[in-house]
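Let me give you the structure first, and then I'll get to my questions.
A single protein chain has been omitted; all remaining protein chains appear in their positions.
Letters A, B and C mark the chains as written, and numbering starts fresh at 1 in each.
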Amino acid sequence: MYQQNTDVIFNKRVGPETFLLGLRSGEIAAEAAPGQFVMIQVSHDLNPLLRRPFSICGTQGDDLFLVLYRVVGQGTAILSRARKGDRIPVLGPLGRGFEFPDDQQKPLLVAGGMGTAPLLFLAQAIESRDMIFMAGYRSADEILSMDEIGLSNIEPSISTDDGTAGHKGPVTELLEAQLSINSAGAPPVVFACGPLPMLKRVARHAIDHNIPCQVSLETTMACGIGACQGCAVKSSSPEIRPYYHVCQDGPVFDVKAIDWKAL
Amino acid sequence: MYQQNTDVIFNKRVGPETFLLGLRSGEIAAEAAPGQFVMIQVSHDLNPLLRRPFSICGTQGDDLFLVLYRVVGQGTAILSRARKGDRIPVLGPLGRGFEFPDDQQKPLLVAGGMGTAPLLFLAQAIESRDMIFMAGYRSADEILSMDEIGLSNIEPSISTDDGTAGHKGPVTELLEAQLSINSAGAPPVVFACGPLPMLKRVARHAIDHNIPCQVSLETTMACGIGACQGCAVKSSSPEIRPYYHVCQDGPVFDVKAIDWKAL
Amino acid sequence: MSVTDLKVTIGSLELKNPVLTASGTFGYGQEFSSIMDLNLLGGIVVKGLSLKPRPGNPPPRIVETPCGMLNAIGLANIGLERFLKEKVPWLQELDTAVVVNIYGHSIDEYSAVAEGLRGVDGISAIEVNISCPNVEYGGMAFGTDPDVSARVTEKVLEKSDKPVIVKLSPNVTDIRAVAMAVEKAGAHAISLINTLTGMAIDIDRRVPRLANVFGGLSGPAIRPVAVYMVYQVVRTVNIPVIGVGGIMDYRDALEFLIAGAHAVQVGTANFVNPEAGIDIIEGLKKFCEDRKIESIQDIIGSLVNS
Partner (left out) sequence: MSVTDLKVTIGSLELKNPVLTASGTFGYGQEFSSIMDLNLLGGIVVKGLSLKPRPGNPPPRIVETPCGMLNAIGLANIGLERFLKEKVPWLQELDTAVVVNIYGHSIDEYSAVAEGLRGVDGISAIEVNISCPNVEYGGMAFGTDPDVSARVTEKVLEKSDKPVIVKLSPNVTDIRAVAMAVEKAGAHAISLINTLTGMAIDIDRRVPRLANVFGGLSGPAIRPVAVYMVYQVVRTVNIPVIGVGGIMDYRDALEFLIAGAHAVQVGTANFVNPEAGIDIIEGLKKFCEDRKIESIQDIIGSLVNS
């Protein structure tokens, strides 16, 4: 974990309201593991006050790490105006990332919207295996071009809510289809990140069918390092531990560790 | 008085930390009189919160008005980053400007630092007359180039505190010299704007020698239109009126109207 | 597209929409009349009025703070007599509610101002500012003591023929106690919050930034405090409540209305954007119409409590 003023190497638009940010830090790039995140100070002013959490979606060379983000409010809007040469304070890498699958397992990666970010990093790391990457979007125009991101080797199967591309319906249907096709083959392991409703459905399915599954969660955060306890999520075994801290115990959790009803 | 979202036509550096801002508004340009000011909303965010007051230092064509400003803090720093095409909310023209001299009088304009701004507008308006423009700076590198500002017809006599250009000493010494030279000639009228210590000295001299003198004052302001009463200055005749409001009764005052000891 | 009904009532006071301008931040309305149509507003609360003219505090009177400002104007105003002569005739021409904010440094002064406004038409209501120092009681503000607050309210009611809104000070341990006291005393409505007391220091000259040393903190910085106090008071009294504090746009106004305020006042925002009040009204309209909400009444107090 480092606190550094990183140089912006690029901050390019890769989709509607979506940007790929390249920041230079040898230390952070070297330490970063898939599923981990960084806290970025977006504003040099007092408002908005707090840093913003973003997953690390990959590294380039030995001193560049990447953040894929969508403009949803004031902080991300300010970030989208950062230019090459600007310096941005970054704290990271933070949190617990994904546990890698073992060689016997078949990795199924399920992403909803910006949930793609951490899974892209994971996909690169386990590239070799015959993993399957499923990406769900609201509509075709939101689809992230892997060429734009520089990961043309990854070819996600697509679903859209409005059916303007790929399978029509939630990406969870792609996953469920995969799991049933695959039932005979290698034991699957699911990695999921995306909007809460999607994660809930993935979680239920994984738990019901007893399929190993890791999810990356999002909450509002103040410190990002376990100091403020602002990022609590209810655990499924309160007697042992009532709350987990997403920034420290997560953001990646075993699906069984979380009390999904409370979310 | 208008509230308008004006287009930035230019915002160019004309000296160290000094910028000339051209904003488009036919209404404001048409109504603007020398000594009046505008309230500019520098930030689109909540911090800094309040608008900033700036003198109108001139107009160009029939729909452009100019602001000459120095970066001294957060608000002016933000303003200095405005680019052609940006839209900036402006309220103005505001306040009481200078009363023009009559044809018999000899106008003596005395500026300290950014106090030059309102006097440039006045100088243009009374150009024809044989007025004298005196400008004081801390040092030679601060001297505003009239060519840069596009007013090469104005040739101020210069003074600097450190003697790196023109007369060494406060600009008030130039004024006092002028007044004594001039004693035989046409009755002088003084117009002054600048830092408080300079204005105080000008005021004492004008009052002692009973020379008509108008000064442009600065205070912190919230509304700029007489609504908040935040910009009060003590009057010299409290029995009639304890305080004036710089934004409404000024910013230009007859030197005799102000209680200088209270400033 | 259905047009949303923005009308609200504060006791017997009818407002065409729930957005008023807050006292001391909108002068007497005149200052803004050349740049906007005042009659679009739900109402105007004019600068605090005292019996005799008051010069106010020495400058500096205002200083900016993070997302806010401190003011120590010292309730400068022209006094009752000149107000009636110079301002009322102009205000009477307006087609919007005109609320006169009054204060005193003694209970008698409060009732004297109320009496002076008796029978004057064109004045829709009186707002009683109990946040100013009580000279008879060691300078603590009237509004910090429930009993004193109640007494001021009673005395004003005795003399007034208009709806009386009591404006509470947030600088108290238990805002509910003060709210209950003024309700019991007969207030027709409550508005809150006035400014929080604060101070800023010039570290280079090592002097207070305000000549008066301390002042009133306003602006978005205080909004969370205001929303919570409105939330508490709405659940404590049965008279209507007007929410004030840090409202910059329609989304901020909605926080107060959803919490249960029947109307809002816009203060410091008028300095940032003189048309803030009108923009907020437009924003409320659009918000409701986008959601097919027929009346602003359906928003007021609609907070779903977790």
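Throughout what follows, a contact is a pair of C-beta atoms (placed from the backbone, for glycine too) under 8 Å apart; a residue touches a chain by one contact, two chains touch by 3 or more.
Note that the structure is predicted; figures quoted are calculated from it, not measured.
Engineer: Taking the full complex into account, find the residue in C:45, C:62 or C:259 that is in contact with the omitted chain.
Structural biologist: Counting the whole complex, the residue in contact with the absent chain is C:259.
Engineer: Identify the residue among A:56, A:91 or A:108 that touches the chain left out of the display.
Structural biologist: Among A:56, A:91 or A:108, only A:91 touches the chain that is not shown.
Engineer: Which candidate, B:46, B:135 or B:174, sits in contact with the chain we can't see?
Structural biologist: B:46
Engineer: Tell me where the left-out chain touches chain B, residue by residue.
Structural biologist: These residues of chain B touch the chain that is not shown: 46-47.
Engineer: Could I get the residues of chain C that touch the absent chain, sorted low to high?
Structural biologist: 65-68, 70, 140, 144, 171-174, 196-201, 203, 205-208, 211, 213-214, 217, 219-225, 227-228, 231, 246, 251, 254-255, 258-259, 287, 302-306
Engineer: Residue by residue, what part of chain A touches the chain that was omitted?
Structural biologist: Answer for chain A: residues 1-3, 41, 46-51, 89, 91, 219-223, 225-234, 238, 242-243, 262 touch the chain left out.
To be clear about the criterion, only the chains that are shown with their structure count from here on.
Engineer: Farthest from chain B by Cα centre, which chain is it? Let me know.
Structural biologist: It is A whose centre lies farthest from that of chain B.
Engineer: Indicate the whole-number Å distance between the mean C-alpha point of chain A and the mean C-alpha point of chain B.
Structural biologist: That pair's centroid distance is 55 Å.
Engineer: What positions in chain C touch 2 or more of the other chains?
Structural biologist: As it turns out, chain C has residues touching two or more other chains at 66-67.
Engineer: Can you list every residue of chain A that touches 2 or more other chains, as numbers and ranges?
Structural biologist: 46-47
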